[in-house]
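In this view, the complex is presented without one of its protein chains, the others remaining in place.
Chain nomenclature is as follows: A and B, assigned in order of appearance, with residue numbering initiated at 1 for each chain independently.
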Amino acid sequence: KEEIQARTITEDGRLFLQKAAQDGLETVWDRYQAQQPQCGFCELGLSCRNCSMGPCRIDPFGEGPQRGVCGADADIIVARNLGRMIAAGAASHSDHGRDLVEVLRKVGEGKAPGYGIQSEEKLRKLASELGVAQDGKSAEALAVAVAEALEEEFGTRKKALAFVGRVPEKRRKVWEKLGITPRGIDRETSEMMHRTHMGVDNDWKSLLLHGLRNALSDGWGGSLIATEVSDILFGVPKPVASEVNLRVLKEDQVNIVVHGHNPIVSEMIFQAAQDPELLQLAEEKGAQGINLAGLCCTGNELLMRRGIPIAGNHLMTELALSTGLVDMMLVDYQCIMPALGEAARCYHTRMVSTSDKARYPFMEHREFRPENARQLARDLVQEAVESYTRRIPAKVLSPPGDAVKMMAGFSVEAIVSALGGSAGPLIDAIKSGAIQGAVGVVGCNNPKIRHDYGHVTLTTRLIQNDVLVVDTGCAAVAHAKAGLKVPEAAEKAGPGLQQVCRALGIPPVLHMGSCVDNVRIFDLAAALAHALGTDISDLPLAAAAPEWYSEKAVSIACYAVASGVYTVLGTPPPIFGSPNIVKLLTEDLDDLLGASFAVEPDPTKAADLILERIRAKRAALGL
Amino acid sequence: KEEIQARTITEDGRLFLQKAAQDGLETVWDRYQAQQPQCGFCELGLSCRNCSMGPCRIDPFGEGPQRGVCGADADIIVARNLGRMIAAGAASHSDHGRDLVEVLRKVGEGKAPGYGIQSEEKLRKLASELGVAQDGKSAEALAVAVAEALEEEFGTRKKALAFVGRVPEKRRKVWEKLGITPRGIDRETSEMMHRTHMGVDNDWKSLLLHGLRNALSDGWGGSLIATEVSDILFGVPKPVASEVNLRVLKEDQVNIVVHGHNPIVSEMIFQAAQDPELLQLAEEKGAQGINLAGLCCTGNELLMRRGIPIAGNHLMTELALSTGLVDMMLVDYQCIMPALGEAARCYHTRMVSTSDKARYPFMEHREFRPENARQLARDLVQEAVESYTRRIPAKVLSPPGDAVKMMAGFSVEAIVSALGGSAGPLIDAIKSGAIQGAVGVVGCNNPKIRHDYGHVTLTTRLIQNDVLVVDTGCAAVAHAKAGLKVPEAAEKAGPGLQQVCRALGIPPVLHMGSCVDNVRIFDLAAALAHALGTDISDLPLAAAAPEWYSEKAVSIACYAVASGVYTVLGTPPPIFGSPNIVKLLTEDLDDLLGASFAVEPDPTKAADLILERIRAKRAALGL
């Protein structure tokens, strides 16, 4: 019991942790416990496997080996390992972006039935930003041309990514001076893998600088493309109401849960779930309807654009299965624990993987391609309806009570329009001090931190201090579950922020989307910096990832800092084996970039660090 | 003493291991010893650090945890780790290729003084292969157009790399069926990093298949481009005589040693070392000349094209410094031990790093760009001459005796021309049984295997059995030191091979170049398969890497097997934690690809495995 309390602050989480234990379902917390103690060399970043003269490790106490077989010391090994984490994170977002560009092209070529261009406005805007001629081109022809231009961003030919143009001039100069202007999306990842090969870059500083460049190729490249193209294909998010937590699963409906990151699949499922024939079928089978719910970021994508309810975040994915109510779970890629397939075997749940690049043990593979997506989605929803009839009553536990209400859909466009058409009122509120600053609270869950405790504690403290919070990903889901995402939550905010929220009818914590949508935050930051004629690093902004676990989060944190935003990490990254690198990242970067990292697992202390930073930035601006 | 005997079979190695010990110089063997025993989890491939819920490790004895925190089991973790090794190896070769394409473009644009097009024939051949229009274009204009076409290979737009066209049709079908046709060079690396992120590809089989695709993007992409463009810029190698081992360093001359992989820098140094003014200066300083010598692959590049002598291979790089005779060492990238800079501080040696993406502790950084290369090379050679005057006599030990003679320069073109203009005589010799088959013996050194013992033992046994050996990289240097690379070495070959060698005046072990030049071997294999109307996997060929250490070697081994060539590894790769994966790679791949891996540290047994395989292939061909 106590252990369960310690694992999560959420009520539904606790209830289903008990249920899981009864069902004999092993959860991520159990596996985490079984791994204790974890390897300290690896935790400190002091182990290297980058060649077969190794593996090597450095003794952090200074008595054992201080160099790998090749001669690499603690600094080099930590930097190499961190570099590869960034590379993996950047590659993940970018490969996701690439998939969307492919669909955009296929839509233009008329080869993607079911998909279309839902925001021609954004398409045309992007075309002119990319210098693609529009001269009377149809939306379809333009889609092909824009896709071609975006493909070029992944290549090797450019001196700088096109979207670097969105960055304030001062910041671009900083990047140029440090030599970290991103050139090609895949190129920077490839070069990072090269630099970390034995006998290539052995200067921890230059390795880390390239790490920043690699991360920038994500933030102003891969992720940004993923977000922009998703908006073109599926629409620019607008404020929308929905619900969150395991109670969004309905006992009397067919429950289909989508999990992963890429809206390509989930949007088709969304369409199919509204098909009258299938609804009819569901009714015949005794269900009151077809209930689509999301998990993690593909959930956030649907939530932002369609108001689809969300069942939980990263650490809740196994527990969602333990309700016994999930008739089908569809996964695409990223953050899908390989344990899920086996976990589902305790229940009647059909597990379906959908991406050509991601398969899982004990899941059925049904591959989505732009060409077959519409039909396949229909087939799968139909199978989900069949699956509904196979529920195992003894294994079902319907969570009591109601789901928590929430609001989402705050794209930059939506925020600007909520402000009455320009960022002006936001700037005024910051200047007046009604809003002290803005912080992006983002990232995952991690069993190293009590589930949702990091996010909710930090964010609550920030809004109490009149700091506007914007969020994405699993952090956003945590906030929503805690009730921070309804306009009424304004009462939890300090007086200034409360007033602003009430005036605009918005919550104090704005949901900006999935993990790739972190670029929306930086788009907004860049726009504010432009409007004030200054650099992003001069603004009273910060970012935090209180419960991050993934390599993508490392890339995001790095492009945040490189873009000029102070970033506090909750989980310690594997860098503490190198005091030099800790000092560089947490202190010296400030001089180079006007922003740095901090590591602080205690969210209350993290909030204080952030508030202090915001005060300093305000003071420097004379506010 | 006994320990030194156990470390290397080479005489110069033993002599200078003693000298190093006297000088208090720590070598790679010392550091290897200090790391013993190495981490068994990491050695078995059973540790995972791909996210921050970890690090995790699987207990190979079955008592402790069998899954990571995410749920990944031994198979998934081993496959992910291997996938990332391949990604790093492929990225390294490919990034090297990219640098050459950049120079090619700059040469075309007239912005790379000192560089030129030395093989217009190859340029035009490549242009027509790539479908680049030549219509009366000057070589320079064509260089730009070819560079553009090659840049496209790194991108994301293609369905298949252009050079897949060189592969026999049957093999292409195999790749298509398995879905491993490489599409874009950087793309495959990026996708591998994505797939190995937590929660993406969790099917060890599909991970490994993508690993093969990633490797193929190296073998028929990155590496191939590096070799082809090097030939265009610096000339197609022709048979050339030279010398090898530490005795190529001259007591009475200015010794400049180039180390690394990319000929862009070393070729400029080669030019500068012939500058009459600098030779004059050297004479003034009391030197009898300027002696350029190579280490590792940049050494091989110069050896192949200019006959520059070679001082040693991977494990000899520190010992080269211990002669006290190296006045300047210039490094570019890959396989340059980070220990070198500090080692050089024992001596007068000037250590200079030259690449924008590779810096090293205790080295001076002088960055080469196509624009400044000629001038910088001159400056550096001049500084090397100055350095000559600062030798520390007490620290100098001139190796007694003479260097070993050798022959190199066997590009495919050179082999074909040695055969009288067509591959016909080679095919006839294979058919008649005079030559039983051909084996590429390639790869690095590794302190896990007695230095050069693996290469020399294996190769000697192969040629004794009438198997023609072709080699590259550090293996080639090992063979050369052992005297296997002179025409007179024919006497060490079996009767059939001996006769062929004598008739053609070639050694029984043909030097085909650097590590990227392994593609020459596959080009030749593909040409033989074409000529015989069959698949590469039907030919009596094999490959071996008896002393490999690097991630590049992993990529090479994988594209070798995927291209249909049975490959024996000497050092065990980190896969033994997964019996499933060991079985797939060493057995089941045979059914899928007509080739598989073997792991055999004992080179005598490795030779027997290979001979058996060659006999089987001959029998199947009815020979």
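Simple rule for what comes next: a residue touches a chain if its C-beta (ideal position, glycine included) is under 8 Å from a C-beta of that chain, and two chains touch if they have at least 3 such contacts.
One rule holds in what follows: contacts and distances are computed from a predicted model.
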Hidden subunit of the complex - UniProt protein name among "SMC-Scp complex subunit ScpB", "Carbon-monoxide dehydrogenase iron sulfur subunit", "CoA transferase subunit B" or "Molybdopterin synthase catalytic subunit"
"Carbon-monoxide dehydrogenase iron sulfur subunit"
Can you work out which residue in A:Glu109, A:Asp275, A:Asp588 or A:Asp602 touches the chain that's missing from view?
A:Asp602
Given A:Glu63, A:Asp135, A:Glu284 or A:Asp591, the one touching the chain that is not displayed:
A:Glu63
Touching the unshown chain, subunit A contributes residues 36-44, 57, 59-61, 63-65, 448-450, 453-454, 570, 572, 576, 579, 582, 599, 601-603
Note that subunit B touches the absent chain at residues 35-37, 39-41, 43-44, 57, 59-64, 572, 576-577, 579
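Just so it is clear, only the chains that are shown with their structure count from here on.
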Residue numbers of subunit A touching subunit B in their complex, please.
28, 31-32, 34-35, 38-39, 41-43, 47, 49-57, 64-65, 67-73, 76, 81, 84, 87-89, 91-92, 94-96, 98, 148, 151-152, 154-157, 184-187, 189-203, 206, 210, 333-340, 342, 357-361, 446-448, 548-553, 571, 573-574
